[in-house]
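Right, one structure below, let's go through it.
Coming up: subunit A.
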Amino acid sequence: MGLSRRDFIKACAAAAAFAAAGVTTARPEWAEAAEDGITWGKAPCRYCGVGCSVLVGVKGGRIVSTKGDPAGPVNKGLNCIKGYFLSKALYGKDRLTTPLIRKGNRMVEASWDEALDLIAAQYKKAIAEHGPDSVALYGSGQWTIQEGYVASKLMKGGIGTNNLEPNARLCMASAVVAFMNTFGSDEPMGCYDDLDLGDTYVLWGANMAEAHPVLFSRLIDNKLKHPKVKLIDIATRRTRTTKMADEFIAIKPHGDLAALNAIIHVILRDKLYDEAFVAKHVSFKRGKENAPYGLKDKEAFNETPADVKNLTFEEYKALMKPYTPQWAQKVSGIPAAKIEELARVYGDKSRKVNSLWTMGVNQHSRGVWVNNLIYNLHLLTGKICKPGENPLSLTGQPSACGTAREVGTFAHRLPADMVVMNEAHRKKAAGIWGIPAEKIPAKVGLHTVEMFRAIDRGELKCVWIQCTNPFQSLPNLNRVRKAAQSRKAFIVVSDIYPTRSTELADVVLPSASWVEKEGVFGNTERRTQQWFKMVNAPGKAREDVWQLIEFAKRMGHGALFPYPEKGMHRAIFEEYRKFTLGTGKDLAPYGVYAKVRGLRWPVKANGTETRWRYTEADDEHVAKGEGIKFYKAPNNKVSVWFRPYEPPAEVPDRNYPFWFCTGRLLEHWHTGTMTGRVPELRRAVSQATVELHPEDAKRLGIRNRDQVRITSRRGSIVLTAEIGGRGTPERGSVFTTFFDEKKLVNEICIDAFDPLSKEPDFKKCAVKVQKA
Partner candidate 1 sequence: MPISGIVVSCRPEEAGGIAEKIAGNRGVEVHGVLADGKIVAVVEADSIDAEVALVNGLQQMEGVISVQLAYHNFEDAAPEGAHPAGL
Partner candidate 2 sequence: MTSRWWLPRRAVQTGTILLLASPAAGFTFFSGNLASAELAGVRLSDPLACLQAVIGSGVLVPSFLFGALLVTAFYFVLGGRSFCAWVCPVGFLTELAEKFSRRTRRGGRRLPLATGRYVLFVVLATVAATGVPLFEVLSPIGIMGRAVAFASLVPLLVPAAILLVEIFAAPRVWCRSLCPLGAFYALIARFSPLKVGFHRERCTGCGDCVAACPVPEVLDPLWQSDACRVRAGACTRCLACLDSCPERALSVGFRFKKEPLSLTDEGRPIEKSAP
């Protein structure tokens, strides 16, 4: 049963009465209801970017139960199987409970003071000898907004380096760059309501059924209710999503770049575009081409305004001429007729078309371009900023949006769409932070791949990793692991369990997780969700914010964080909120989030949320009568980019004849640090397998559950074959998951990345496949 408003008020009344009676523990701040001695509080789920709301049941200082929150607008009381076992993720037997310091090959227990003093000494030494750019902080899209904000302020405003990155570089960076260069503001215009309201959904390389389970359930319900609803799955692998789609269109890896251009070609050729919309809202641009793949260290590539050429619509049309469906058929494997058909789907004025994508598009050596091309489809046909008709980039982490993107914990970002390269932005940030503007360096820091390469080169002396597991999740893993093993840098890892990263650390710090601390997450649809601390972290474990501030004090930057001990999280959020006000990314006061199941920004003056941005129908920043206004874009005009086809970084050849792709599955999350501790999820799926096409398997003499060796130019690994299971890659491709800490599949992956977003391509490299 859900909490009604009346129950809520009653709970508040009781809480106040307890407080008046001098009892504060019986009714903690976060409690909303109690039954059977279990006190329930609300929190967003700890795992993916969908942002389901859960109720957390606490008894005797321990989480005894979690359940889907019926009042949660995203999930209405439902969860996926990971969420069902959420509480168990915190109670694995091997939780880290005390700081550890490396002594040779042993990790020795230490006090917080010893550990933090050591870290501060190492950072100070590196900064003194090599300057502030010789140190770095590598964070996470699972950081709370407060953690990300403190990290950004410390690194950019205190230490004076932009060497701050989130692991979101590995998942959302391409989407971010495309949002910025198309709309001038990060994050989607639409929201999950589009899943209920549209009638056509084109999935570009996204296995929503497994990676966004509750959202997929919502999408399918729309299909069940409305016979007109059509789900088209364009992918390199047949998945559980394919099974429920109306149509599957097989595409060659990297073929999206060709297919999208050809669809646009047909839309232009057959005049399927919305002339008025294009005239009013769109400007055409051509960027820098013949881009590299980032395979060489320090390869610099930037698309500065000077590199961008403005085009007329006619020029643009002329440029698109060669991208015929016949040409695209060869490159993408999609039949020309099917491409024509897709163009007519997008061009059909009676259809509300939505594009959905995630890592297939983002983890792509031309990821920004593919994002741009998807937006082109929607901008040319005017199918955008309307209920049930939007492109929606799905995220993978609970706060990739809230923390990494909105707070801006990237090497080039500042909060609320600002960037370090822009002097005005630096000034604004410095103003809020109360520091001189010159304190914030204008030089972009090291992006993720380059950051870990810099360790290998010996240029980066200190790295602190929080809330993520790069030594399992980075591409070309052998190089970065070897660099760490040879102790080329001083590495600190804060986590809740031993991981493949803590094993390489010089100092391991035990962190508090999820409801062991207070925090705020921001999900895919711009929903900001808050929760209170409900239980204590085990042993000496402390939250990442506390770790960073204690470190800051030792570094002499304590004055940057003058927050009261009680109400610290509120104070940090309120300070961060100043960045958002009036920018179209406006957040509500902290107290509001404490009460509701999240609000989608921009939050209006009257405290209500915005479902669709840039439209007068819902967005306060657009005046009545203006219709749609892209107020964040220069001259209110969004960009349609000409993005040509360029080949992938590595293509299968005679020695390495197969495509290799990695991805996710429903039962486990990311590198399995949390889900791997849940016995039920381990029971469900215990190890990573490699999926093969049945014909490829037969040709190689590989049968189901045989051991198979996968070898690329970078590494080799043995996995159990899975043929005809939950997923079947197309002929000539193999697929595996990266959750299994015993199988470092990323040793196979190439560290090629998108030249604009610097996001690595985990979806494509060449391998050979042998029976082991």
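The rule we apply is simple: a contact is a pair of C-beta atoms (placed from the backbone, for glycine too) under 8 Å apart; a residue touches a chain by one contact, two chains touch by 3 or more; residues count from 1.
Criterion applied: all candidates are chains of the complex that A comes from, given by their letters.
Since the structure is predicted, the reported quantities are computational estimates derived from the model, not experimental observations.
Colleague: Spot the contact partner of subunit A in this complex among 1 or 2.
Modeller: By the stated definition of touch, the match is candidate 1.
Colleague: Which residues of subunit A touch candidate 1 in their complex?
Modeller: These residues of subunit A touch candidate 1: 2, 4-6, 9-10, 12-23, 26, 71, 73, 592, 595-597, 599, 607-609.
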